[in-house]
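Apart from one protein chain that is not included, each protein chain of the complex appears where it belongs.
Right after this comes subunit A.
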Amino acid sequence: MRGEEAELDSALERAADLLDRARFPVFGGLLTDIGGAAAALSLAEKLGGVIDHAASAGLMRASKVMRETGGTPASFGEIRNRADTVVVIGKAPLARDPDLVEKLFPAKPGLPRPGDNKRELILLGADKAKTPKHVSATAVDSRASLPELVALLAASLREGRFDLRDTALRAKIDAAAARLRKSAFAVFVYDPAEIEEPVMHTVLEMVRHLVLTTRAAILSMAAPGNGDGVNLCSTWTCGLPIRTSFAGDVPQHDAWAYDTDRLLKSAEADALVWIDALAGDTAARPKGAAAIVLSANPTRAAKDDIVIEVASAAADHDAALFLPPLSGIGMVKAGKADKGKPTVAAVLTRIAELIDERRAA
């Protein structure tokens, strides 16, 4: 606290004081497991605060598109085993997971799959530099923007008329579209943090067109930092995704209004609880209001911060997390349990108890 080391109990007391006085606290970062997310939701609700996640931007975009038009997802294992054509859109999927192609195209044969096409990878707006040798891959890359490439592919897929001066690109687009038309199970992979909503709509329209006669689906890359897990937990717990405020009588979701950065910059939020406690991930605490930082990582604390060193989920304790390879929640066993440090859930639950005690007094 204030740059000095303190006992845990006294840090928790200070944190409880700060939060009990806060008018509108925001719980951000939320790099934590489902248990930590559930505790954050409970405390935010008690205090009339906001919950958000460091990777909200892509999550909110994907969520908005689903709310507008539905969706056609397939889980990772299904794609790995059964897709005959995988279209990776943009550079972000491979940047996010450099082994993505190897995971989607294992060298050994998978489960039985529809059709008898050789499996093929199409990279749309990305280069194929790192494609393993056993994978048959083509890259459709050009100076054209990603939205333009997706639109061209969608037009060609439906065999609609369109003009394109770049004949080389035209040939690649038409070949990719022809391959999609003869696919038995085509899957489009994208990162919602990279592509805009209208592009996602175009991709979904391609899937809907294909599904009239064959099978097709999308794989939206999971958000980093257990973003999808936190979002799921929020949705089942209060009925709304993250970026929900409990300040009013009833929970209210607004992807723009309840963005941590905006709330801090506008000074609408007067306290920040920043949670950064997940193995293999970290997110920098934004500047702004006085912060309570629950961190498993070395933290550069501001003068008024209360920093509570917590256990790292999946490193120091077993953790339920959204696992991208499972497209669902799995349990990750900790390498070596470190019982010396408290979990995020334990810290937030204790702070909630201390606040209850103050209010009862």
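In the analysis below, contacts are C-beta pairs under 8 Å (C-beta built on N, C-alpha and C of every residue); 3 or more make two chains touch, one makes a residue touch a chain; residues count from 1.
FYI, contacts and distances are computed from a predicted model.
The chain not displayed here is annotated in its UniProt record as "Formylmethanofuran dehydrogenase subunit A", chosen from "Ethanolamine ammonia-lyase large subunit", "Polar amino acid transport system permease protein", "Formylmethanofuran dehydrogenase subunit A" or "Heme exporter protein C".
Interface note: of A:155, A:184, A:257 or A:334, the residue touching the hidden chain in the full complex is A:184.
Here the missing chain is touched by one residue of A:117, A:138 or A:214, and it is A:214.
The set of subunit A residues touching the chain not shown comprises 34-35, 38, 42, 45-46, 63, 66-78, 80-82, 108, 110-112, 114, 184-185, 211, 214-215, 217, 232-233, 235-241, 246, 249-253, 320, 323, 325-331.
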